[in-house]
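The following block contains the structure, expressed as structure tokens.
Missing here is one protein chain; the remaining ones are kept as they sit in the complex.
Labels A and B are assigned to the chains in the order they are written; within every chain, residues are numbered from 1.
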Amino acid sequence: MAQLAPYLGILLKGALVTLGLAGLSLVFASLIGVVVGMVATSGFAPARAFAKLYVETIRSVPLLVQLFFVYYAVPLLANLSPSPYQAATLALSVYGGAYMVEAVRSGIQSVGTDQRMAARSLGIRYRVLMLYIVAPQALRVTIPAAMGIFIDMLKGASVTSIIGFVELMQTAVNIRNTIFALSPLVAAAVLYFGMCFSLSRMGAGIERVLRYEDR
Amino acid sequence: MAKPILSVEGLVKSYGAHQVLQGVSFQVTMQEVLVIIGLSGSGKSTLLRCINGLEDFSAGRIVVDGIEVDPHRASVWAVRQKVGMIFQHFNLFPHLTARQNIELAPRRVLGLPAAECHARADALLARVGLAQFADKYPGRLSGGQQQRVAIARALAMQPSVMLFDEPTSALDPETVGEVLNTMKELAGSGMTMIVVTHELGFAREVGNRILFMDGGVIVEGGAPEAILSRPQNPRTRQFIQAVL
Partner (left out) sequence: MQVLFDPGLFWNNRAVIVSGAEVALALGAVSVAVSLAFGLVGWLLKASKMRAFSWLGNAYVESMRNTPTLLYLYLIYFGLTEVGVTFSPFVSAVLALGVQGGAYMTEIIRGAFNAVSEDQRQAARALGLRPWKSLVYVELPQMLRVAFPALGNQVVSLVLGTSLASVIAVPELTYQSQIIGETTYRYFSVFAVLAVFYVLIVQVLNSLWRAIERCWFGRWGVTV
């Protein structure tokens, strides 16, 4: 176990890299979620179908395969060659995006149609409706869901180690291949647990706060 | 006075700080139909649940057909075999057909062979008038039909006493009659019954004795005609007047 001591610093750095990757991807995923989520709840049937297709496809394919697709296959299309970091971010964003679409959609749908009818009869237009009436209430459902998705993305980021991106998982594996002990993997487990568990506690707290605003 | 088949002495039960039963005592003789009436919260259902050991109690003694009821001892299982219970919400097992509902206990508790359980179930279904519904699932039966299956299910164990916890309170008015008729037939065949109900017509027609409960005690008890037409106690009078 003491063999691990000199490497603790790099492990922590790896954890930060994982956080950064997941964080940035979450931002993109949220953007996708909002845009496609609104499309999914729009009145335009082909748009809804497209949104559904996107979500169903992404959720039916393993993240690893999506990652491989972005890293190995897409470059053949566009004559680009993304770095592992870029491929990882893109794949994770698209992956998280599908789940965010569902989160946004449930959020929007949690605001009952009677409110929408009331707003329309008051003469409120779509943009104002969405921004001031639907969004604040939708967020109460979407934000807790987004926390869960963020945790899933943190765990999913470990898969990016396979295309050579150096984050926590890869760091742990590298250390293990150097000192041949169990400890780096165990340490990585503790770090993943630490990050995810704190986030889930935070999410529970946020959910409680959001619910208090109700009364 | 015939020997009692069931006796309750000084029954006390509390839910936390609230005393639901504050010293209830009575006896039931064989083939007697005892009707218990009273407002919600008077402890009637809790009383029934104590009798077959579904609820624990703080003080008092209950003896059923010679066995003392103690939920903490293994003997309570013997009590449950002798006591049949009918619930307000029927509580049929949704994943079993009517016949299978009735067969389950004889098969798995008494260990009777499948053929005998099958025959017993069919006979009981015929007795409650539901022979053609044997293979139907509870989800497809009306409330009245479900309750009659529940009665058949309890009868399959050949109990000495049947407890009815507001058997018709959850039913549509049209189906109340069919269940009451079944209960009337049951009483006529000599079953010992304790019935908690609001159906005062049934109490008058079928009951041998009525107990009026209020606030966890038995306020008054006597023959149906006496209680319903000439209640002595003011609380009883208040209740009867409000309901009738």
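As a working rule, a residue touches a chain if its C-beta (ideal position, glycine included) is under 8 Å from a C-beta of that chain, and two chains touch if they have at least 3 such contacts.
All of these numbers come straight from a predicted model, not from anything done at the bench.
Asks: Thinking of the complex as a whole, which visible chains are touched by the chain that is not shown?
Replies: A, B
Asks: Return the single residue from A:P6, A:P62 or A:G205 that touches the missing chain.
Replies: Reading the full complex, the residue touching the unseen chain is A:P62.
Asks: Out of B:V12, B:M30, B:L54 or B:A131, which is the one that touches the chain we can't see?
Replies: Considering all chains, including the one not shown, the answer is B:L54.
Asks: Where does chain B touch the missing chain, residue by residue?
Replies: Chain B touches the chain not shown through residues 52, 54, 77, 80-81, 83-85, 87, 89, 91-95, 104-105, 108-109, 137-140, 153-154, 157.
Asks: Can you list where chain A touches the absent chain?
Replies: 56-57, 59-62, 64-66, 68-69, 72-74, 76-77, 151, 155-156, 158-159, 161-162, 169, 172-173, 176, 180-182, 185-186, 188-189, 192-193, 195-197, 200
Definition applied: only the chains that are shown with their structure count from here on.
Asks: Where the centres are mean C-alpha positions, what is the separation of chain A from chain B, in Å?
Replies: 57
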